[in-house]
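Remarks on the structure that follows.
Removed: one protein chain of the complex. Kept in place: all other protein chains.
Which chain is which? They are A and B, in the order written, and residues in each are numbered from 1.
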Amino acid sequence: MGFIDEWKKRNESRIKETKFTLSLFRHSLLSMIGLGLIIFIILVALFAPYLAKEHPTYVRLLNPEGKYVTEERWDIHFGDKLLPPSREHYFGTDDYGHDIFSMIVYGARLSIKIGLLVVISATIIGVILGAIAGYFGGYLDEFIMRITDIFLSIPGLILAMAFAAALGRSIEHVMYALIIVWWPTYTRLIRGQILKTREETYVEAARSLGTPDSKIIFKHILPNTFAPVFVQMTMDLGNVVLNAAGLSFIGLGANPGTAEWGLMISMGRVYIFQAWWYVFFPGLAIVLFVLGFNLLGDGLRDVLDPKLRR
Amino acid sequence: MKLRDYIIRRLILLIPILLGVTLLTFTVSHIIPADVARVFAGGEKANPETIARIRAEMHLDDPLYKQYYYYLNDLIHGNLGKSYSENRPVVDAIKQYFPATAELTVLAMLLAIPIGIITGIISAVRRNQWIDHVTRLIAITGVSIPIFWLALMLQIAFAYKYPILPLDSRLGIDVMAPKHITGLYIFDSLVTGNFAALKSSIYHLILPAFTLGYASLGIILRITRSSMLEIVRSDYIRTARAKGLKERTVIYKHALRNALIPTLTVSGLIFAGLLGGAVLTETIFNWPGMGRFAVNAVNNLDFSSVMGFTVIMAIIMVTANLIVDILYSVLDPRIRLGE
Partner (left out) sequence: MEDLLKVRGLKTYFYTYEGVVKALEGINLDIYKGESLGLVGETGCGKSVTALSIMRLIQWPPGKIIDGEIHFNGKDLLKISEEEMRKIRGAEISMIFQEPMSSLNPVFTIGSQIMEAITLHQNVNKKEAEEKAIEMLNLVRMPDPEKVMNQYPHELSGGMQQRAMIAMALSCRPSLLIADEPTTALDVTVQAQILDVIQRVNKELDSSMLLITHDLGVVAQICDRVAVMYAGYIVEIGTVKQIFKNPQHPYTKGLMNAIPKIHVKTKRLEVIRGVVPNLITPPSGCRFHPRCDHAMDVCKKKVPPVTKVEEGHYVACFLHGGAK
């Protein structure tokens, strides 16, 4: 009897449960569409160098504050400016003659990067603070929660705008600003989940056996908060990108000339009546990206919520 | 607990929150890497004396806790600092721009809430029929679409391709603004009987209000639908039917009243979304409101205006949340005030 069989036997009910979850998920058309969209976008991002017709170059520059930054550069072809979609340029060209299709394809990489970095960072902060607040309670809990109250009492986009404006225009700063907006949500979500699970019998049992706090938190409590946090992360991957695009649009994100979807719309805005494609396609890319994660998140919630699943 | 006592208690609880918000905006304005005084003085070529004068004026050389004290003291006296992009106090600018934003947000809300609730109900009652699929798709696109992109698409469609609506701003250039009473054009023009202005301002509101309201409509629809789905299966709905009530009464009286409770729960979130969305919507529709003012300030590195705007937004949010909580206790008798 092999090691695998042993494992299979030991985790039989867990495997059965996972299979059931997967079958539920496969029956939901909208979630499958969402998953399809996400896989499509990831593939596009992965194979960007093969799909795109034009490619950016990256240069390291010393910025006015004395820091080295990497800037993205695209070759300029003024002769091809504002061409409508054609066989040559699927999505047309912009006012510098860049191929919009190529920029959107590379933009997928940036969007995924922004989404993942912000959501994962916010989750890590949320897990740490939420675990402390939820598990230890008392004044520490009160203190952390009041701080989240303060952050949550300012509309998200406006808080992010204030931070990004103060930090100065750059895509990194937009990411910091969005982490600042998103960490309170995760802190509260994880705290709430922990309050729910810490009263469960198995946690009580572990505590009565003298298991150390850290072990209880990491081994018994956190794994059980996974499902709702994962759903939230999925949905937020889209929302973060949506907000980042908004900040770029008002001139707080990437430097002009970068293949960032929100920025492209902002640049194309001047030409909306001459070159609709300039704003249309980057926007469509954002919609598909955000829609994909929203549909998937919605579907996951239905499947993972024990109240709704059966 | 009496409603009045509850409100007073809640107002007292707001003080630490607002203090926290000011501390936050204060901190943000002090992480600004650039030399603020130099920017205000006119950039690189600024006269050192001017810079020194501005530094003194802004207490930039004092210790931080003192600076915070000055900042708070100014705030309490209604002084949000000076807007360097408009060369006047921030409060004056916000006072001027507030009504335009209020008119836009309120109208967007008046569009989104009833339509969202009604379509949410229809979607739930006709679950899994085509109308349900269509409304759900509309709802999920509503929360997935970049508001500024939607605005641009609507401009292309309805102001350019089929020019039936104005492109931007609050009034046609040939229309005189109504006499200033509240600053809400619809209200002012109605009261003064200025129907040309009324017509023009309504026309100008349609696209921005729709743009702004669409995302909220999506959220309201989703919440209403999912709570209705649960409620129409509940025992008390069966009781209502067993009484012999008309299906319409069952749904729109017995079910709706219960479905409104979760909808109200998210309305704070919706309001935050509207205020954030207003920043983008106003920018595109050249709407002379606080959002456009803030974006201009951002682009001109006018930080005191940005921070002033942020504080005002926090105050509006906090007030809105208080109203929501009070409504909540009115709508749901199971909620005891103060618990």
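Note that contacts are C-beta pairs under 8 Å (C-beta built on N, C-alpha and C of every residue); 3 or more make two chains touch, one makes a residue touch a chain.
This is a predicted model, so every value here is computed, not measured.
Note on the chain not shown: across the whole complex it touches B.
Touching the missing chain, out of B:L24, B:I94, B:L198 or B:A240, is residue B:A240. Summary of contacts with the chain left out: across B:P63, B:G193 or B:P333, the touching residue is B:P333. The missing chain lies against subunit B, touching residues 234-236, 238-246, 254, 257-258, 261, 331-334.
One rule holds for everything that comes next: only the chains that are shown with their structure count from here on.
Across the complex, subunit B is touched by residues 30, 65, 146-147, 149-151, 153-159, 161-163, 165-168, 238, 242, 245-246, 249-252, 262, 265-266, 269, 272-273, 276, 279-280, 282-283, 286-287, 290-291, 294-295, 298 of subunit A. Within the complex formed with subunit A, the subunit B residues making contact are 16-17, 20-21, 23-25, 28-29, 31-34, 136, 140-141, 143-149, 152-153, 155-156, 160, 272-273, 275-277, 279-280, 283-284, 294-295, 298-299, 301, 303, 306-307, 309-310, 313-314, 317-318, 321.
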